[in-house]
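Missing here: one protein chain of the complex. Every other protein chain is in place.
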Amino acid sequence: MPYKDEQLHEEKVFKDPVHRYVHVQDRVIWDLIATPEFQRLRRIKQLGTSYLTFHGAEHSRFSHSLGVYEIVRRIIGNFTDREHWDNGERLLCLCAALLHDLGHGPFSHSFEKVFKLDHEYFTQQIIRGDTQVHTILEQAEPGFAQKVADVIDKTYEDQLVVSLISSQIDADRMDYLQRDAYFTGVSYGHFDMERILRVMRPREDQAVIKYTGMHAVEDYIMSRYQMYWQVYFHPVTRSAEVILSKILHRAKYLYENQYTFKLEPFHFVAFFNERPTLDDYLKLDEAVVFYYFHLWQEEDDAVLRDLCERFMNRRLFKYIEFNPNQQMKDYQELYRLFQETGIDPDYYLVVDSSSDLPYDFYRPGEEEERLPINLLMSDGSLRELSRQSDIVDAISGKKRTDHKLYFPEDDLRSLDDGPVKQRIMELLHLDEPWKGARNHAD
Amino acid sequence: MPYKDEQLHEEKVFKDPVHRYVHVQDRVIWDLIATPEFQRLRRIKQLGTSYLTFHGAEHSRFSHSLGVYEIVRRIIGNFTDREHWDNGERLLCLCAALLHDLGHGPFSHSFEKVFKLDHEYFTQQIIRGDTQVHTILEQAEPGFAQKVADVIDKTYEDQLVVSLISSQIDADRMDYLQRDAYFTGVSYGHFDMERILRVMRPREDQAVIKYTGMHAVEDYIMSRYQMYWQVYFHPVTRSAEVILSKILHRAKYLYENQYTFKLEPFHFVAFFNERPTLDDYLKLDEAVVFYYFHLWQEEDDAVLRDLCERFMNRRLFKYIEFNPNQQMKDYQELYRLFQETGIDPDYYLVVDSSSDLPYDFYRPGEEEERLPINLLMSDGSLRELSRQSDIVDAISGKKRTDHKLYFPEDDLRSLDDGPVKQRIMELLHLDEPWKGARNHAD
Amino acid sequence: MPYKDEQLHEEKVFKDPVHRYVHVQDRVIWDLIATPEFQRLRRIKQLGTSYLTFHGAEHSRFSHSLGVYEIVRRIIGNFTDREHWDNGERLLCLCAALLHDLGHGPFSHSFEKVFKLDHEYFTQQIIRGDTQVHTILEQAEPGFAQKVADVIDKTYEDQLVVSLISSQIDADRMDYLQRDAYFTGVSYGHFDMERILRVMRPREDQAVIKYTGMHAVEDYIMSRYQMYWQVYFHPVTRSAEVILSKILHRAKYLYENQYTFKLEPFHFVAFFNERPTLDDYLKLDEAVVFYYFHLWQEEDDAVLRDLCERFMNRRLFKYIEFNPNQQMKDYQELYRLFQETGIDPDYYLVVDSSSDLPYDFYRPGEEEERLPINLLMSDGSLRELSRQSDIVDAISGKKRTDHKLYFPEDDLRSLDDGPVKQRIMELLHLDEPWKGARNHAD
Partner (left out) sequence: MPYKDEQLHEEKVFKDPVHRYVHVQDRVIWDLIATPEFQRLRRIKQLGTSYLTFHGAEHSRFSHSLGVYEIVRRIIGNFTDREHWDNGERLLCLCAALLHDLGHGPFSHSFEKVFKLDHEYFTQQIIRGDTQVHTILEQAEPGFAQKVADVIDKTYEDQLVVSLISSQIDADRMDYLQRDAYFTGVSYGHFDMERILRVMRPREDQAVIKYTGMHAVEDYIMSRYQMYWQVYFHPVTRSAEVILSKILHRAKYLYENQYTFKLEPFHFVAFFNERPTLDDYLKLDEAVVFYYFHLWQEEDDAVLRDLCERFMNRRLFKYIEFNPNQQMKDYQELYRLFQETGIDPDYYLVVDSSSDLPYDFYRPGEEEERLPINLLMSDGSLRELSRQSDIVDAISGKKRTDHKLYFPEDDLRSLDDGPVKQRIMELLHLDEPWKGARNHAD
């Protein structure tokens, strides 16, 4: 039997808290999971800095990747023998599902912004480059790696295949909503996936949903809405993210200015130069990042040292709501006041906007958007979800940007008393009983 | 109000997947959680290498510690106003619960064995030494740190207090069973803790259980039994543990033999010398360990390099059942055969016994044992659980030792064909369809 | 100690699948639960005919009543020692919570409509009339029964007390959403009640919600929305309700027309005459109703016999969507055609509208509405929920009426072929592959 079609002697399972079991029957899948590139995902947290808000959120991209694979496996199980479904695409779907996040690095969001990286680019590189993953895929079939890369890149010609991995109701999202809800412990994020899978139908260029399942889909959309505001955009998580970005900025700045680190940060150098090779990239995981942050807590540079100490020991910035349209003058005044006190505002007075974040909950009409969700009506026609569902219509397209101003409350309170401190306190409302700041999951 | 009695303006909560919420009212508790020593527990996995078997088991000792604190908080809530309970011990109980695992390092089991460490010793050191934890405790009350240390050391005079943290049915075990079950996703580990807490009663020197709750306690004992065999002693986890121990042994051996590492392993030196200071100890976490294992994948020493590569990429040893009473001759023959092939048997042919592991499920009569579980009968007398419960009696004291022989199947299969390889295959049953090896959660 | 303040020697608990345990400490509550009037609620299903759609929905009003009591007990536990809360109202709240549904009869919706009854009137009667419940309440304090009745009637002067039992986010709704979700098994209906209780605050005339809990309340509102459309308004349930109403109508009609029943329906006579006494009312439960329906399956009257046989054996009507604004002519034609075939359209061709049903999910502005949900902002002001929450604003006030036309598909298919049958088939779309009808939980 060709390697591509080889089945394991006995099905293997992984115990999974979210899907109960992840089932593997294909030799190719089993071998891909065993590669160093895939095992590396164990050392990268699925939710980056969220564990500092929700202590349960310590799960890795490894478990999420298995979960996406499992959902696609179940979808395909339901598609078998249905019109529009070509079972020859089965292994391709499974591989793309398993590998879709392969290029994620540690704390992707901050790293990508500061070092101008793109995890999707690296996913492509790993699949097509000189890696064990690549070897296995090509062993399955010459050219197979490119096909997998195309599916993940959304350019594969069979858009039905693409839609399983990336659309508004794809296996990726269905897994992460449930998984992130499970590990954070929040009561949102639950929906009836079993029902959604039961009413999903293959069409020529996408998977659609039988209209009898509309309410289950509404529930899924609402879960997303709640998860984004309650978990993904949580201001405490963003506080940690702000500090992390500033650490990376500072280290890069020091490197560019010939600062001598106590230990040469050789894992970072290619990133500082913005030219990491695939090998540089694969060597970077959260353990490595934490190692340097450990060391940097003892660096001479006070800013780097302080920020690292804050990040490692969760001494985060506090925040207030901030309206950039009305409060720029306040911001400018604060900037000057910070300078006067010797607290560098470029690192310690930070505006962060949720709209910077790469999440959306449902925007059917926008450009560059993933495929909208289509309902399959009883007469066989398709109808876009928000045209049928009052509740989805009501929330779709509502862009709620939320700006916050972050600052080190503890340091500010330690300033010498005087008019400068007093004015800072006023502008940041630190003279009033504390308003609005939330901690942990409160 | 004295610091010791200070309450937070508003109660704070942590969202916890196991207990729903962890509630904090005391300023002292809040401040302890914020210390670097406590935050460090986020970088140490609760279940060490188990995540290589159960991919969900990525949770840290940080969340377990919060959980133990929360359970003790609830127990005390039920004890208030009951006879035998002195509410003056409340904060002491909470602190001891929160801090009881403070001295754990990364992969404690292997590290302790190889480097002759004792995490309980370090817990004491952190509480009594020059740390932020110590400062806060002493600020609460001079001498308070010592009291907390004594409770954890089980030498505190009020044994009722001790029993909440360490007995056969303490908050520690009740948390870890449920937490480890939740994160691994296994269906064992559940029991009706709410009922157990409801029937727990303070007595002079221990907490006892009203006999009407006996069945809930039986269920708890059975959960322990199942968790030990299904999770804690899982042979795949032990395979990873075997490799980890061998890495540490090898690195120590190389260090002692003046091997030159590409990067001086300065975080490890004090451990190699078996004289780590408190500072050395606190600096070691899993990130640091992984960092060196990363580096060592490129070391010149073939054994260290290979073992690290195996650990990082989960290329584990396989195993067979092994009976030391009957198979020592086979072992000796294998040892010689391995030597002939150039595979160092000291690192690659390893017998591991579950009885080495520090777990027990219920042994009421043994020396040095934690307090047995006592039932409070309707006439006010106490009765040891296994004398009342058939089912606990049936399993208590049953010591089931389980020996396995671990080896690198992949390398052995790659040996040149010939009589040596053939004999090895025979002795390890690799010539037959594979028997008995389990992977992941199967 | 006066009876009113008497505590049970040991707290009693009921094991409850939804709230884990229901706790009873007060002698008065314990005694009320033991009355025949309260025990009678065991023989009345919480969801009436829904069990014919969701087979798990066999739970009674007894368990719901305990659940509402338990939620109020927990709310009060959180209110203790807070401003605006008078602990003297505690027992009153608990009694009102426990007894609020006492006047419900079997299949209330249909019975009330056909026999012009009002369960709220009977709740009042039971509390104030010559019953064991009344005796116990008066024993607690003369005039106490009237107070309890006033709270349930919403006329009690302390509106904070009233709001716990009846407002847009009261204990009644919080219990039934969760309980009905649990027993039907649907994945909707879940929300984080523990969090809502934690952020609920007493104000002078109502309980309000700290704005930090807004998202939990949004989730609760969404649960209501989903439960109404997925469970409470389910068209199959309404089909059973239609048949039930027609049975009652027919029996009343026959009685009024001097029809001789094989067994005098003496439990029903007072209802047929629309003058049931409290005693008549209390004697009617579902067992009695089923008993007569059993008998009536053997009555001479064909309509009564057939409808009862349909109800008992779940041979329900099918339905199509129906638009009264556009399809009245079709309806009139069908009415005539039914008459021609000898199928009495008054019993077998029925339009049912969801807007007839007594549910709403959130209508802050309407007349006669329960109190809207108010958020307690950080500056101490109140703000109505839909003004703060985009998502609640989006769905509130949206009245979605849904009309369906019910008919006996089986009988129609058995008609002799011919133009009459053919036209009926056309008008009811029975000639096309079946559209739109759902069965069970599909």
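Labels for the chains are A, B and C, by order of writing; each one numbers its residues from 1.
Keep in mind that, in the parts below, contacts are C-beta pairs under 8 Å (C-beta built on N, C-alpha and C of every residue); 3 or more make two chains touch, one makes a residue touch a chain.
If you're wondering where the values come from, they're calculated on a predicted model, not measured in any experiment.
Listed residues C:F144, C:F183 or C:Y211: the one in touch with the omitted chain is C:F183. Across the entire complex, the residue among C:H55, C:R336 or C:R413 in touch with the chain not shown is C:H55. Residue-wise, the contact with the chain that is not shown comes from C:F290, picked out of C:Y253, C:F290 or C:Y331. For the chain missing from the display, the contacting residue among B:D219, B:D280, B:D344 or B:D402 is B:D219, taking the whole complex into account. Hidden from this view is one chain, which touches subunit B at 186-188, 190-192, 195, 212, 215-216, 218-219, 222, 225-226, 229-230, 378-379, 390-391, 394-395, 398, 400, 435-436, 438, 442. Panel shows subunit A; residues 13, 20-21, 194-195, 198 of it touch the chain omitted from the view. On the side of subunit C, touch with the chain left out of the figure occurs at residues 12-18, 20-21, 34-36, 39, 42-43, 51, 54-56, 58-60, 62-63, 66, 182-186, 283, 285-291, 294, 309, 312-315, 439-442.
Keep this in mind: only the chains that are shown with their structure count from here on.
Computed centre separation for the pair subunit A/subunit C is 44 angstrom, with centres defined by C-alpha atoms.
With centres taken as mean Cα positions, subunit C sits 51 Å from subunit B. Contacts with at least two other chains are made by residues 13, 20-21 of subunit B.
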